[in-house]
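A single protein chain has been omitted; all remaining protein chains appear in their positions.
Our next item is subunit A:
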Amino acid sequence: MVFLVVVAVYFLIPVVWLLIASTKTQAELQSTGIFSLPKRLELLQNIRLLFAYNNGVFARWFLNSIIYSGSVAILTCLVSAMAGYALAKFDFRGREVLFYVILASMMIPGTVATIPLFVIEQPLHLVNTYLGVILPLIASPFGVYFLRIYIRDVVPNEMLEAAKVDGAPERTIFWRIVLPVIRPAIVTLLLISFIGTWNNFFLPLVLLHNQSLYPLPVGVDVLLSLIATPAADQSMPIYQLVITASLLSILPMIIGFILFRKQIVTGLTQGSVKL
């Protein structure tokens, strides 16, 4: 029991520190103990400073993160559902081979393809665009694999055959029968894919060179790199900006995570344990 509590403290320390640090002024941060509470809560003041920085570019990064994560999550679900449905319920040549290629591609380190991706996106004019970040993330081998298992186990063949006998076109079957039946799995994949994109750093770092297109992690990296510059201590409370930005970036994820933990766990365990 003691052991469990000690480990829990270890996991909570950085987050608790962040909460406390974001309520201090920069002077207090350097003069008081790391876990000592400040005399006055400066959180609102820090948030105001953050949103004022560089004409409110932080709000822009936040919005960008929502755009990237939201569109990647929705499109991944749609594309994976179509592919998973085809792999689960259609008989076509090369189906098994294709499935194993998809499985094997989960073994390829993602960042290995990122630099070449940059090279390929240049002539397509996708570098420095929203689409350039979103499109590569939609092709998710995990999503296809996860939904294939789910569709194979959950969608009854009789139902699909009955619909075909009634003369329903393939498109209607997919939208009206398959998607509603697999809704729980779609919600799960939506969450996993949203978190994955929100946390992604390397891909947008490589593909974007325009600050106004950055998602939160890349944006905050820009702030962080200012710490080493001489301006950090005098004109700008850069530590406070980085700390407050970090808090505001992870808080929505933590709250969403606590609310939806069950769905996320089902997805992660179904996808990886059954492998």
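Definition applied: a contact is a pair of C-beta atoms (placed from the backbone, for glycine too) under 8 Å apart; a residue touches a chain by one contact, two chains touch by 3 or more; residues count from 1.
To be clear about the criterion, contacts and distances are computed from a predicted model.
*Asks:* Considering only the chain that is not displayed, what protein name does its UniProt record carry among "Sulfhydrogenase subunit delta", "ABC transporter permease", "Acyl-CoA dehydrogenase" or "Binding-protein-dependent transport systems inner membrane component"?
*Replies:* "Binding-protein-dependent transport systems inner membrane component"
*Asks:* Which is it among A:8, A:41 or A:159 that touches the chain not included here?
*Replies:* Answer from the full complex: A:8 touches the omitted chain.
*Asks:* With the missing chain put back, one of A:50, A:73 or A:138 would touch it. Which one?
*Replies:* Answer from the full complex: A:138 touches the omitted chain.
*Asks:* Touching the left-out chain: which of A:55, A:111, A:172 or A:211?
*Replies:* A:111
*Asks:* To test your reading of the contact rule: which positions on subunit A touch the chain that is missing from view?
*Replies:* Residues 1, 3-4, 7-8, 10-15, 17-18, 21, 29-30, 33-34, 79-80, 82-83, 86-87, 90, 98, 102, 105, 107-120, 135-136, 138-139, 141, 144, 195, 198-199, 201-202, 206, 216-217, 220-221, 224-225, 227-228, 239, 242-243, 246, 249-250, 253-254, 256-258, 261, 265, 268-269, 272-273, 275 of subunit A touch the chain absent from view.
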